[in-house]
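For this depiction, one protein chain was excluded, whereas all remaining protein chains were kept in their positions.
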Amino acid sequence: MNSTSPAVEMKDIVIEFPGVLANDHVNLTLQEGEIHALLGENGAGKSTLMNALAGLYKPASGTIRVRGELVSFNSPRDAILKGIGMVHQHFMLVPTQTVTENILLGLNEPRFVMSLNKFDQKILDLEEKYGLFVDPTTKIWQLSVGEQQRVEILKTLYRGANILIMDEPTAVLSPREIDELMETMRSMTDQGKSIIFITHKLGEVVDIADRVTVLRKGVVTAEGESMKGVTKKDLAQRMVGREVIFTVERESHELGDVVMEMTDVSALNNRGLPALKDVSLSVRSGEILGIAGVGGNGQSELAEVITGLRKCSGKIFIQGEEISNQPPIKAINRGVSHIPEDRTAVGTAPSLSLTDNTIMKGYKKHPIGDGWRINFQVAQKHTSKLKDKYNIIAPSVNTPAGKLSGGNLQKLILAREINCEPRFLVAMQPTRGLDVGAIEDIRALLLEQRSHGAAILLISEELEEVLSLSDRIAVISEGKIMGIVDSEDVDIDKIGMMMAGMQEIRE
Amino acid sequence: MNFEIILHAGIATGSVLLFAAIGEILTERSGILNLGVEGMMLLGAMAGFGTSLATNSAWLGVAVAVLAGGLLSLAHGLVTIHFQADQVVSGLSLTFLGTGLALVLGEGLTGQTPPLLLDYNIPVLQSIPFLGPALFQDHGLLVYAGYLLTPFTWFYIQKTRPGMHLRAVGEKPAAADTLGVNVYGLRYLYVFVGGCLAGLSGALISLSVSPGWYSSQTTSGQGWIAIALVIFAQWNPFRAALGGYLFGMLRRLILDLQGPRLLFGLVNPLYVNSNYSFFLIMTPYILTIIALIFGSRAIAKKRAGSPSALGIPYIRGERGQ
Partner (left out) sequence: MAFRIRTEQRVEVPKWLPTATSIGSVIIAFILGGVIFKIVGGKPLQALSFFYQAVFGNWGVFSDTLVKATPLIIIGVACAVAFKMRLWNIGAEGQFYAGAFGASLVVLVPLVPLDSPKVLVIGMMMLMGMIFGGIWGFIPGYLKAKYKVNEIITTLMLNYIIINWNNFWIFDQWSDRGFQMTATFDRVAWLPRLADYAKEVKAFSGVTLHLGVIFGIIAAIIVWWIFRYSRWGYEIKLIGDNPNAARYAGIDISKNIILVMAFSGALAGLAGMSEISGVVHRLQESISPGYGFTGIIVAWLAKLNPFTIIPVSVLFAGLIVAGREIQPTGLSFLLQGIILFLLISSDVLIRYKIRLVRVDKETE
């Protein structure tokens, strides 16, 4: 309302999901014309907070003011009317339509017939103004990811947004595209727009932001601090926090032979972009190799190429036998177990019973497998044994897996994957979203496998988890291994820097 | 065998497929697969025939047929859009429901003679040599309407704002939803429109193309062919029209090929033995499968064709709500 009011002022925002306090009295103030970074780990509550500002969620309590005016949004449309536009992390674009059509979607113009030429020109003018170049007549599917993102931005600008929320805009971009995006963001703020920039990459915050708000587990740990004089180290500490590291007894022992070896492995992600770049790793019997890194830097693809779920170039050997580009059954038969990233979409069959789910990998092996048939009596006994041993809480072994809580589901998967005494175990985010008790159980189980001589590849976004469990730690960034360090002489800051994409620190 | 006659008959019978297929294109473009075309068509045929008989007005019959098809389709809409039921199973139930309703309500209509839709000539155009008599003479108004419906539907889908919203809802409903497009509302609308057009094509059969009420033989599987035509046409009204007319001509050709003793100077095997025509009757279905094989590869390559959200219920939001 008056010129001194900030563009957005969010105060004491509380948002709750069943069982999770996603935002706990969060404050955020966006000044006119600034780029404000919202920094935090995955699950810290950044997107939730911004979805409230974009009208997708309604906070349980707290107030939102836009230029001093108290607002209450019931739908994205209300937010758009107040000049707030959100560039979603997963693009909300219709692939078979042209750029212009996507931008005009949902508007009341043109009335009926799409004389697109006129609008193409209008959009070209807009592109000119902000340096966001993309051919308005091209269909979305023909555009690169970076170009698609420009269309998302143009969509908000065309609707007259002057407050832009960009949800992890760099997550899907190549370094060159990131540079271009940064330029665009500057040109937008130069012309009076205000931007909230959600990210978990420290470097970008330092490069572009005027001020930063850091969230950790739903709580603000830095509120709108000026970027002047702030170092990456500071930010890393605020973002990750120094939590109590679980005291896990990790006895040292002799390592055995190399179990898994991969050389120069490269792979594409689902969008067809390079996700792994010449990765070479080896893991020995009795060793845990931890992969540290910010989410989305090639970790999922790494787990998938080893387990045969994704094609790759380069070679992967398990105990000397090549398993790269073979069907998944090959890896399974060579003793590779896999705790997948997505427990429900990949790891289990939700409407099948606990028993059906525990025998998923071993249903062909005696005594559960018996020629053509499966001995379900044995399978049930086996399952109830696992249920007791791993403390899986469920009414019975016939309960559908989909009815289990996240922690119990994860224990079920773990029970299945380690009970067959794997030679090599890929554990992807084994403790994500679990409570402390379950986390401890699962970590203890991993260490037990290690002392049984299994080779383990532990992929986790929880740095603290990687640090406390691994014998060696490899840091991955943008699909490349930035360095491998021994866990004995580890420096948390050094690892944080490598996670941010820097090979070696020079202070 | 006279090509002009084949063309003329093909246009008339093809129009039946045309209306049903275009209706299904609109429905599927919005992301809903409705396999109940056969049922809606049969109900339309019965409703049109019965109404015409009762009111002495063929056009009132057409109107009631359109409404009957549309109303029946709303059952499919409710179950698939709001209850998120499986669209395949729901479509099959709709076939049964429509067929059953038509047979029960149409009891006793066989052999009756209601007023039918009249045939007209189009002045000027009918005097075009060769094509004039085939395309613009002795057809019902609905057949002529089909000529207009095809380009109009194409234009509507590709070049208008509501058409753009239709495509968006079928391709990426979440994108449309975030920009304030009413996904559920539009899906209901196009399920209804698809039903209306299927009803219309039913009335076209019973009141014009092959007049009469022969219970389930009235449509004899043409609803299913219309659905295949949609995939074959890759959701393009022009290709659907072309396919429909070709299909219609093929049906006529099959009858006509049996006439002459000589074919291209050779002995006509069909004249010798008319039973070879069964292989001719098969060809459109075989061609459909072959077209689907190539179509599926093209779809995979070009990302064109099948609306991406086809058959997937839209549920807003992921977390919490």
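Note that the chains take the letters A and B in the order they are written out, and that residue 1 is the start of every chain.
The rule is short, and it goes like this: a residue touches a chain if its C-beta (ideal position, glycine included) is under 8 Å from a C-beta of that chain, and two chains touch if they have at least 3 such contacts.
Small disclaimer: the values here were computed from a predicted structure and weren't measured.
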Could you tell which one of A:P274, A:G314 or A:P350 touches the chain left off the display? A:P350
Of the residues B:F3, B:F96 or B:F130, I need the one that contacts the missing chain. B:F96
Among A:G131, A:G192, A:G256 or A:P327, residue touching the chain not depicted: A:P327
Please give every residue of chain A in contact with the chain that is not shown. 307, 309, 327-329, 331-333, 338, 340, 345-352, 356, 359-361, 363-364, 369, 372-374, 376, 403
In chain B, positions touching the absent partner: 35, 39, 75, 78-79, 83-86, 88-90, 92-107, 215, 221, 224, 227-228, 231, 273, 275-276, 278-279, 281-282, 285-286, 288-289, 292-293, 296-297, 300
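Just so it is clear, only the chains that are shown with their structure count from here on.
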So how far apart, in whole Å, are chain A and chain B when each is placed at the average of its C-alpha atoms? 46
Could you pull out which chain A residues touch chain B in their complex? 17-18, 56-57, 75-77, 80, 88, 92-97, 101-102, 104-107, 109-114, 141, 155
Within their complex, chain B touches chain A through residues 159-165, 167-168, 171-172, 174-176, 178-181, 303-304, 308, 317, 319-321
